[in-house]
Each structure stands twice: as structure tokens, then as C-alpha cells.
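Scroll down for the structure; my scribbles are underneath it.
All protein chains of the complex are present and in place, except for one that has been dropped.
Chain lettering (A and B) follows the sequence in which the chains are written, and residue indices restart at 1 in each chain.
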Amino acid sequence: MPRFLLCDQLEPRRRAGCRYNGRRVTESILSTNSTYSLAEIAQRFDLTCHGDPTIRLDGVGTLAGAGPSQLSFLSNSKYSAQLAATHAGVVVLREEDVANCPVAALVTRDPYVAYAKIAALFERLPAALAGIHPSAVVAAGAQVSSSASIGPCCVIADGAVIADGAVLGPHCIVGEDCTVGAQSRLVARVTLVTRVTLGKRVLVHPGAVIGSDGFGLAFDHSASDHGSWIKLPQLGGVRIGDDCEIGANTTIDRGALDDTVLEQDVRLDNQIQIAHNVHVGAHTAMAGCAAVAGSAKIGRYCMIGGNAGVLGHLELADRVTITAKSLVTHSIREPGEYSSGVPLQENRLWRKSAARFKHLDEYARRLSALEKDRNNE
Amino acid sequence: MPRFLLCDQLEPRRRAGCRYNGRRVTESILSTNSTYSLAEIAQRFDLTCHGDPTIRLDGVGTLAGAGPSQLSFLSNSKYSAQLAATHAGVVVLREEDVANCPVAALVTRDPYVAYAKIAALFERLPAALAGIHPSAVVAAGAQVSSSASIGPCCVIADGAVIADGAVLGPHCIVGEDCTVGAQSRLVARVTLVTRVTLGKRVLVHPGAVIGSDGFGLAFDHSASDHGSWIKLPQLGGVRIGDDCEIGANTTIDRGALDDTVLEQDVRLDNQIQIAHNVHVGAHTAMAGCAAVAGSAKIGRYCMIGGNAGVLGHLELADRVTITAKSLVTHSIREPGEYSSGVPLQENRLWRKSAARFKHLDEYARRLSALEKDRNNE
Partner (left out) sequence: MPRFLLCDQLEPRRRAGCRYNGRRVTESILSTNSTYSLAEIAQRFDLTCHGDPTIRLDGVGTLAGAGPSQLSFLSNSKYSAQLAATHAGVVVLREEDVANCPVAALVTRDPYVAYAKIAALFERLPAALAGIHPSAVVAAGAQVSSSASIGPCCVIADGAVIADGAVLGPHCIVGEDCTVGAQSRLVARVTLVTRVTLGKRVLVHPGAVIGSDGFGLAFDHSASDHGSWIKLPQLGGVRIGDDCEIGANTTIDRGALDDTVLEQDVRLDNQIQIAHNVHVGAHTAMAGCAAVAGSAKIGRYCMIGGNAGVLGHLELADRVTITAKSLVTHSIREPGEYSSGVPLQENRLWRKSAARFKHLDEYARRLSALEKDRNNE
């Protein structure tokens, strides 16, 4: 018995003919009672099956926590000991681990990827009904596909386009000249400010703000007092490619003249800040609280660690990894892993190291002087 | 004369019988005219009173700013000089400071704690009426206590439970299978995404997002192009204990398989990021912009400084303090204070230190070589 996020029995309001029409938008929704046989899963994902193919599975779990009707996985050999003791119904693993598996197994070269695909079968997304919730405010000049779902209290401006099968959860705002691509999902409370284009299957989490003003200021020395700031109008937009994911409370500013761009399959965690005119290459992922300053250009397949930063106007090559909390202060031309920062110490010891840091230049000079003396002897 | 946040004269809408029913939810609300005698306060909080017990107090203030009808406190001896000059009506202080107090005094061993308790008497929270505002959208399958207050534009999904005396300010979203415990307060614009359970007396500030998808990705090398990301469904939830406080725009992701957990009395400041499957022990406090990566386990009574970070899967013992902006890169087994980072310098000098940092390994080797030479002489 499916449950719906929104009361479809609410009386229609505002736009006749636009209420929820009772058709479900998302095809992937499963009732909580869905089960699959091991054989079905093996066939669907093209995996080799060991054990009773009629076992029925109704969910997933960790090696330690899964029960006989659940599927688990072994991807990291660190957890091999847990395999021997697992009570899972079936485990996804590599060929070399089959011998140690006390229960049924599905064999693949990449168990983590296979598990990710299988687990999606058991995800129950909030159901979404096609149509517009009566409490939503949709401008006359907005185009909303009849197969899209517009949740309670959404506000959609003139010039906005909501494509087929897109789902806007409660409280989303889609400003002027913004487009939400087909099958995209704004979970709830997402703000697209202006001139934002989302591709297909983009997923945006609550509190994200996309298309707000870039931080562009000119200091006017001639102004009264000793000068003051003048704001530069931010006339560009934001373009987000297919299959991107944008985390909760992440902010992406629109460009000053040209656009801010995320290519396809870019994955941003929560509370990330992308400044105006940044360009992020396809398949790049950034962990929580990373920040990229204006006009920086990040390559493809990069990994930016949590709370790492990239200064403005820099360029990062493809396949660059920046470790957590590092600050990128110069462009990086070669793929590889880069870091800054100093290691954690007990505060008592750290204070000594930190105090010495301020005198490093002096120490280096004194060291050279000693060496020179030594060589002159 | 109490004032109400919400117009209770608005006509009912949507759900007959569910409008504000005129009963106030929060008992602690005081009119601005509330006053207390010194004797009343001394008795209520079990403090020793010096001076005229009939003095009436109508508020609190700093030693420097408080007037004769206000109460102040001296907790830090740094401010002793201000005590002598205070115009406050009464000062909360330690026994040893009574002699230097020119006005009435309340004596206690911990003036700051006593002050906190007394000051709460003078806080005027926005009044909240039991019932559901007519602009709120409440699903038929939600359970809302008749003593709870649901503010304007709130959206409450099927399977949600709002317990007795809970107050949801305007624009809160409570998703499927979320529970708001008794006497909890969501100030405004709070989002509980899915499978979130808040305990009793939990306070959540605006913009907080709890229960959003954890950032779980598997890289599928076999995908077209040179591979792409696959999302791992986030099937766990979030459990938040009694008496926790969650700051503005803070994000707490739900777990991948198990839950993300905050034990009781955890206090999070603004813009904190808690990743999926993190476990935070009771009474731990984190300052603004701290971030904890996935599956980290923080002990009880820890203090995490502003913008500090903890890498994934690490464990911190009880009573660990991390100073501001430090990055925890290994598990910590012993209580104590830990730090990373280098001290602030004038940029001109810092550049020299920073340049030398890159050669530290070389310097250490050269130093050893000199020592060896020395010893061989």
C-alpha cells in the first residue's frame, strides 16, 4: 500500500486543471514489501550466483547487521573477518572471497558498484504525484510539464520551465528563466534564483541555493567618507549538466558575465561554496564544506577533499586530488594528490612546533651559515 | 498583554478542526512586564542573598550596562574592576567577591550557571498557539498532538509524528517517518527529510537540514566514457537525543545503512556538517563551521572548535578538545587538547616561513649531517 508525501485529497486551488492528477511520477518507487529472488538479482545485474537461487531478499545491510533476508557486500578486505560470521542471506563479493563465504554469494569484479546498483532496488523514495499542489504558486508564464510534480508551497516564476517527470518537493523556488531538466528531483526547499539551467536527472538537496549573485565588488575611492563598495551586476547564469548531485545548503553563484558551469556527473556534498564563473569538469566530486573561489577552473575526474579550498582564477588539471582542508594556492598542471596543512599534535607539543614555525627562515639561514663554516674549515 | 507570532483570526482552511485552538503551548512565555523580587529569585534557585530582598528585577544586563532594575553577574575575575562601578540592581557572584560588590548580591559557587538559569526567566519566546495554522499542509497519515503548534506554511508528511507541546515555527518541513519529540521546538524553516527522530526538548534553528542523503558514491569504471559515479542509496536515518540543540544552516545526513546518531545534550552551533553514520557522544559541543566526515565516532563531553574537522571513520575518546580550525587525521585514544595549524604572521614574514616549510625534510637531513660531522671530528 503506497503512501504519498502529499495529500491528494486536498481541494484544488488557484489553477484549475493543474492539481495532482493521481499519476505517479517516479517509476522507481517500490512498496516496502518488494522482494527479489537471488536469481532475479543475478540476472538483472549480470552477476554470477553461488547458492540457492530461490532465496528471497527484502533489503540490504552490513556484514555484521544483515539478516537472512538481506543482502550485504564485501569490498574491502579489512572486513574479511566479518564475512565468516555474517548472517546475511547473500553477499556480493569478488571471486577470491567465495571460498570464505558461509552463505550464498554474488560474484563480481567490483562488489561496491554492484551493491550500489542492487541497493537502489530497496530504496523507497517519497512518492510524487504528477501535477501541481494547490498551495503552490505558479506564474502564468511558467511552463510545467503535465508529468512533473510540484509540491506544496513551491513558487515558480515566469519564464521557468519544468520538464517531464521532474519532481519538486515542498517549498522549492524556481526563479525567472530557470529550467529544471527531465527526471530531475529537487528534494525540498531548493532555491534556483535566476538564469539557472539544470540538466536531466539532477538531484538537489534541501537548502541548496543555485544562481544567487556572485560576490563582485569594486571599491570606489572617490565615494564620500574614505570610499565605499559598488556592486557589479551579476549578469550570467549557472549551467548544471546531467546526473549532477548538489548537497544540502550548498551554494552556487551565477556568473558575472559568462556562466558558472558544472559539467555532467559532478557530485557536490553539503555546504560547498562555488563562486561565480567557476567551471567544474565532468565526474569531479567534492566533499563537504569545500569552497572554490571565482573563475577557478577544475578539471575532470578531480576529487576535492572536505573543507579544501581553491583560490580564484586557478586551473586544476584532470584527475587532481586535493586532500581535506588543503588550500590550493597555485594552478596544478599534473594529475596527482596534493596537500597542505600540518599534523595534529597534543596542544602542549603543538604549541612548541607552532612557535618555531615563525622562525623557520632564521633557522634555515643559521643552518646554511654553519654549513659554510664547516666547509671553510 | 501577550503578542502572538501568528494571526489567530485567520479563517480556517483545509483541515476543519485543526486550526489554532487558542491555547498557548509554551508555558515559559513571560510578558515583558514580568518582574521578580530578589527574594523570589534567591529562593527559586537556592542562592544566598545579600541586600534588600524586596528589590524588583525586570531584566538582565552586563556589569557595565545593567541598571538598578536589572541583574548582572561576575564569573571571570577579569571583570572585577567593573564590579566596583556597576549600577546593576543585583550581581550574581562568588563568596569571595561579595565584599567588593557595591549593590545587592546573590552568592553561588558557579555564577555563570546561576545567571543562565535566572536569565531564562526574562526571555520572551515567540508565543505559540496549539493547533495547526490554516496555511500548513498536513498529510492525512501524519499524527499531530493536539497540544502541538504547527506554524504557517509547514508541510508534514505521512508517517510523521509531532508529539505533545512541540512547536514548529513557520515553514518547517517534516518528511516521511520523522518524529518530533515532546516539547521540541523547530524555530523556523527547519527541514527533516526522512527517517529522522528528534528526542524531547530538542531545539533546532532555521535553515538546518536533518536527514538528507549521505554522500555515498561508488565509481563505476565500466561505465561509458572513462567511468562515472553511482549513488549509494542512503537507507538509514538520524536519531537525535533529548535536549540537543542544532544551529542555523547546520546539516546532518542520514546513515547509509545504520543511523547517524547524536546522543543526549549534544550542542551544535551554526553551519556544522555531520556526515552519514557519524556518532556523537552525549554532552559534546561543537562550535560554528565544524565538520565531521562519515562514520567518525566522537566521544562524550568533547569540545570541537570552530571550523575544526574530523576525518572519516576515526574515533575520539571522551573529553577530547580540538582547537579551532584543526584537522583530526588519526584516532585519539586519550582525553586532552589537540591542535594543528600554524600561527598567524604578517604576510611578509609568513611568506618566508611558508617557503621554508616545503624544505623541512632537507633541513632536518642537513642538520643530522652536520651533527654527524661534528661527532666524527
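Quick note on the criterion: contacts are C-beta pairs under 8 Å (C-beta built on N, C-alpha and C of every residue); 3 or more make two chains touch, one makes a residue touch a chain.
Note that this is a predicted model, so its numbers are computed, not measured.
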item: Contact with the hidden chain (one of B:H50, B:R189, B:H279 or B:K297); value: B:R189
item: Candidate in contact with the missing chain, chosen from B:G65, B:P102 or B:G336; value: B:G65
item: Of A:F73, A:Y301 or A:F357, the residue in touch with the unshown chain; value: A:F357
item: Residue among A:G151, A:G207, A:G237 or A:G299 touching the omitted chain; value: A:G207
item: Sites on chain A contacted by the missing partner chain, in the whole complex; value: 14, 135, 137-141, 153, 155, 157-159, 171, 173, 175-176, 189, 191, 193-194, 207, 209, 212-213, 215-222, 225-233, 235, 249, 251, 253, 257-258, 271, 273, 275, 289, 291, 293, 307, 309, 311, 321, 323, 326-330, 336-343, 345, 349, 352-353, 355-357, 359-360, 363, 366-367, 370, 373
item: Hidden partner interface residues of chain B, rising order; value: 3-7, 9-11, 59-62, 65, 110, 112-113, 115-117, 119-120, 122-123, 126, 133, 135, 151-153, 170-171, 187-189, 203, 205-207, 243, 245, 247-249, 265, 267, 269-271, 282-283, 285, 287-289, 301, 306-307, 324-325, 341-348, 350-351, 354-355, 357-361, 363-364, 367, 370-371, 374
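Assume only the chains that are shown with their structure count from here on.
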item: Between chain B and chain A, distance of the C-alpha-averaged centres to the nearest whole Å; value: 25
